[in-house]
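What follows is a single structure, and I will ask about it in a moment.
In this view, the complex is presented without one of its protein chains, the others remaining in place.
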Amino acid sequence: MKDELKPRIVKGPDGIEFEVDPLRDYYCEASPSVHPPVYVKIVEDFFNWARSESLWILGFGTGCGAIEMRPLMTPRFDAYRFGVQWRPTPRQANLLMISGYLSTKTLKRAIRSYEQMQSPKYVVGLGSCTINGGMYWDSYNTIKKLDEYLPVDLYIVGCMPRPEALLQGFEDLKQIIRAGKAEGANQYAEKFEWYKANQKKVIHDWDMPDYNW
Amino acid sequence: MVQDLSDRSQYPARNRDGTLDVDLTSGKYLKLWQGPNHPGITGNMSVELTVCGDEVVEGKTHVGYLHRGFEKLMERRTFIQCFPIVCRICVPEPDFNEYCYAAAVEELAGVEIPEQAKWIRTLILEMGRFNSLMMYLGGQSGSLGLGVIGQWTTYVRDLMLDRFEELTGARIYHMFILPGGVRDTLPEGFDARMEETLREAERTMKDVWNVMFQNAVFRKRTIGVGYINPALFDDYGVTGPTARGGGVAKDVRRDQPYLAYPDLEFEVNVARDSDIYSRADVRRRDALQSIDLIRQILAKMPRTGPVMAKMPNMLHWKIPRGETYIRGECSRGEYGFYVVTDGSGYPRRVNVRGPSYTHAMALLERLIVNCNIADVAALLVSLHTYPPEIER
Amino acid sequence: MPITTVLSPFRAWKFLFQNPVTVRDPLTERPGAPRYRGFHQNDAEKCVGCGTCETICQNGAIDMIDVGLAPKDGDSGLRPRIDYGRCCWCALCVDVCMTGSLSMSNAYTWTDANADAFRFTPGVDKKPWDNDQLGYRRPEGHALHGKDRVEMAELEPEARIGTFDEIVAGYDVARARLEADRCVECGLCVATCPAHMAIPQYIKAVRDGDYERGLALLYETNPFSQVCGRVCTHKCETACAAGHEGDPIAIRWLKRHITDQVPHKDYVRIVGKPKKAAKGEAKTIAVVGAGPAGLTAAYDLARQGHKVVVYEVRKHPGGMPRYGIPEYRLPYDILDADIDVIRAMGVEIKCETRVGSDITMDELKAKNDAVILAIGLHLGRSTRIPGSDHADVRKAVDLLRQVTDEDPVDVPKSLVVIGGGNVAMDIARTMARLQMKAYGEVAVTVTALEDKAHFLADPDEIRECGEEGIDIVDARGPQEVVIDADGRVEGLRTWRVQSIFDAQGRFAPSYDESDERIHPGDMVIEAIGQAAGVDMLGEGLTEALEWNRGRIQVDADGRTSESWLWAIGDCVKGPDVVHAVADGHRAAKSILAAFEGKGDEA
Partner (left out) sequence: MQDLQTRLAQHTDLGEWTQQRADLAFVTVAREHLHGLLRHLRDHEGFTHLVLLTAVDWLEDGQFQLTYLMNNRAAARDIGVRVLIPREGADMDSIHDLWPTAATYQRELREMFGIDFPGSPRVDEEFILEGWRDMPPYRRDFDTLKYAQEEFAERPGRVSKDPETHMKQKLYPDGA
């Protein structure tokens, strides 16, 4: 565990000393909860339509697939016209693109990023390596099945998928969301223990709270 | 005008063992992480900054977010099986991996590749360099808030990717240069379409010059900033445009020519000031030079003859014991593969030496001291680092 | 800062007046490039399931799975299933594909919410891109393994026609390694080889230069490895995956290469000593006929520690390989070397012992726990055309035997051979050599019922015949041996064949009688097939046995209706050495099984 995360006595600017336990004091540890749909179907459908048409992606390139997002952000493919845009912080994003393999080191950051995002939120796995390890199937440092660690709503196949395939993926994700089937975030809340166990199995230095939103 | 600001002798104070005396609880210092959640174009790495006010007192580079263990994985793949995997080591400019790996294996196995293959390889490497530099220009301007350059250069890069696609059959990971030569010849009508792309590229480069390099803001924020003392170049293994921006005409293409470079005419681009602007300008001229080189290659290359040397059965290809180092000049500096074979069908050891390895680690950590927070991103980008080649 | 640096950026406003570069409909407007490496296609008809794609895939993305196709010669019936959770679209599988069935379309869009959906068998599971015309195909001339067979030195026709020296020289080590290097170790050949020899493994031994391991592998499954290395009909090579886009691997010559590289004195050490049977469990077995089938069974049984005696009517053991195959194809000392190995396993061979007269079947039955009948086909069949009973109308097998035993042969100045099989070629070429020795020129005509496209003989044999000056006339039906006034054979009268089989597929040749020719010759040799001589069985046994169209009825393992008697080899099956060897193995196995369990049977 890093030094700054260990409990310690801190002297404030006013000269008073107090105890700080960063993991307890700096984060909220309440686990996630399931968001049920609203009672009226037409309202829920409207919500889903609205959600589907504003996919805000967290600008976190976890692997090589990130390079094909650049063309999407620029005029040639221009994903913005489809309601897709990239945001610099998880707080503003509802779609996490896992752009390829995740090393265990990045997995930890990806989990934290995901948990900081607002529900309803979606995860898309990009490329073979999120499905079954891809070409890093025998690597000691990358996870093989993304859905063991994060709830995945859609996979786009390719190594790496082209921008056009990504656009198709966004369209398909919109369909899923509109149909009310993009239940990844709720699934994560429901099977929270299971996901945590899987995550902790591969992240050996777990120096963060179990849920950090 | 330019001074070496990286002198950390006075501030902050040091402990007796030489480490910095930074007391985070004093309220005077703050720890700030840049990345790994994408600090712009540099990819997935992070810099742990300790700042005092808006001045950096210490910076530590953290890498490993993209580590896949290529060097280990290659040890359990046959020589031909290594070929698809090497390009993944560096995403924006994958072809250098393919070339260096193929050339190293060919040298150790005593294979001479056909003439046409040499030229096609050179062509691909120059196309790759151009693409990588386009990403850099967008990133460098973006790091200073000038987003429009990235919009243009990404478009031109994408046009070049179209050329890549029709030549190699893939956009990003081309997997075209394999041990023994290249997969195929140029497709029909390639030259004309390439010329069109190059014209578009030249137009964009003019716009880039006008809007980026002739821009008061950009100049103000880059000239004199991020100075690297050329005396440090050898200490920190600085190569490529980063060195050339400081007046040292290091260019492997000229120093130790390979492939078709002896037959091509080009000047090594050099600038004097060793600041961000100089490095950016060298790279801009490099991109123009790539355009010129692509034209030269297409004009001079032979169009007949084989593109693959006669090879043994790849399924059980064994290479006698030996070791070698192959280098080339990629868009960021010296790129090299150190390959050791032991007589079996698998490489004994492959070590990839990317320029980012030295630039983004020891050098950056030194340069970043006393830097302004707002300049960190620009400085980082100006070293033109791609993290996957650091950790592989 | 000069003022221009403030103004210059405003030039970007010009883009206001330019057309946007945006692709309007990126989902349909941009198909992959003609060479694009998109999703896989596989021509399941063309694919032979050799699994080379699986071998080369560095991602372990390919599984060979059973799609319900029945395996057959040269096709395992398996087809590659690709896991797109692994694939990296490097196309090495396409580059290495032995048949060229695998390719890639230029389709590249596939999304699914279910992670398990990304596995499919191209060409079997229907996909939208199955019929796409564009996409990556292996470029012309691009190959990851050698397509052309390494040439082997052989005697030129002029040099070989005058002698009985062996024609092919065998590979030297360097060439053998080059040839062995082409093998992709798919193992499709093993099922086709009647003896199921460990072909990929011994080829690997050649590649590694480990000839002792290679030899041990050979003698594991074939005690006639040296013989087969020269004269095997090498059906394995027709099954070879490399034959689809190039020459098949020279499996036979590589086998021979192994046997050539190991000194004969080391053979027995490498093959290993026979087992010692536990006390009281050693049985005795008699084998009638020292041909490949009988000796193989003897070898197997002796290696298990049993006592085997082989009875052979002729001067030397070896059967058809000795008496039927000419020396220029199979030198006698090679055969002897193989038989020496068999002897070294403790097999006793009694030559010049005729079963039926010197010792009867009843005696054999009484003395032994099992008897194997491996008498081969040594009686030549006759065409029974007019004049075929003339003294100068000879049977090929008899003549070949005569040559082998070095009995004097009256070599005619010219002769005609009837038959289009390998025996016909053998006798034609043998007589041609004798003619060359006696008269300095060759005058041999071979007439065959079949046309050239359907010849039964190996293409190599036919080509070499031609090179040696032998005239091969195809599609001729023999009608009469022409005998002149002095009672000497003058030639053979033939009609042109229109068809050999009738509509029901029965043998019923029809002729064009207007196309008649007389092939001149002082001798006519019939080489149209052989029969077994079964007189030695004796009346009682002949009665007792079950028969099937003139052949002894046997089960799959060669066991006859009499539980103590097995009949194997050409006399029940045919048609070549390696089948005989396989038969020998099967019989030995069945006999051992009989010894094992059921004591009542022997």
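Every chain is named by a letter (A, B and C) in the order it is written, and numbering of its residues begins at 1.
What we mean here is this: contacts are C-beta pairs under 8 Å (C-beta built on N, C-alpha and C of every residue); 3 or more make two chains touch, one makes a residue touch a chain.
As the structure is a computational prediction, the values presented were derived from the model and not from experiment.
Q: Based on the whole assembly, the unshown chain contacts which displayed chains?
A: A, B, C
Q: Pick from C:76, C:121, C:368 or C:560: which residue touches the chain that isn't shown?
A: Looking across C:76, C:121, C:368 or C:560, the contact with the absent chain belongs to C:76.
Q: Of the residues C:149, C:343 or C:586, which one touches the chain left out of the display?
A: Hidden-chain contact among the options goes to C:586.
Q: Mind listing the chain B residues that contact the chain we can't see here?
A: 63-64, 67, 69, 71-73, 75-76, 107, 234-237, 239, 250, 255-256, 322-325, 327, 334, 336, 338, 340, 348-349, 351, 353, 357-358, 361-363, 366, 391
Q: Can you list, in ascending order, the chain A residues touching the missing chain?
A: These residues of chain A touch the chain that is not shown: 104-105, 108, 131-133, 137-145, 148, 198, 201-205.
Q: What residues on chain C make contact with the chain left out of this view?
A: Chain C touches the missing chain through residues 49-51, 54, 62-66, 70-71, 76-78, 83, 85, 115-116, 119, 186-188, 190-191, 196, 200, 556-557, 582, 585-586, 589.
To be clear about the criterion, only the chains that are shown with their structure count from here on.
Q: As a quick test, compute the distance in whole Å between the mean CA positions of chain B and chain C.
A: That pair's centroid distance is 56 Å.
Q: Centre to centre, by mean C-alpha position, how many angstrom separate chain A and chain C?
A: About 61 Å separates the centre of chain A from that of chain C.
Q: Would you give the residues of chain C that are in contact with at least 2 other chains, written as numbers and ranges?
A: 21, 58, 88-89
Q: Where in chain A do residues touch at least two different other chains?
A: Within chain A, the residues that touch at least two other chains are 75-76, 135, 138, 159, 162.
Q: Considering only the defined contacts, which chain A positions touch chain B in the complex?
A: Result: residues 4, 10-11, 13, 58-64, 66-68, 70-71, 73-76, 101, 103, 105-106, 109, 113, 135-136, 138-142, 159-160, 162 of chain A touch chain B.
Q: In their complex, what parts of chain B are in touch with chain A?
A: Those in contact with chain A are residues 24-25, 27, 31, 36-38, 43-44, 64-69, 72-73, 76, 84-85, 88, 91-92, 135, 138, 150-151, 154-155, 157-158, 161, 171-173, 388.
Q: Give every residue of chain B touching chain C within the complex, in rising order.
A: 77-78, 80-85, 148, 155, 162, 165-170, 173, 175, 183-185, 187, 207, 210-211, 214-216, 219-220, 306, 308, 311-316
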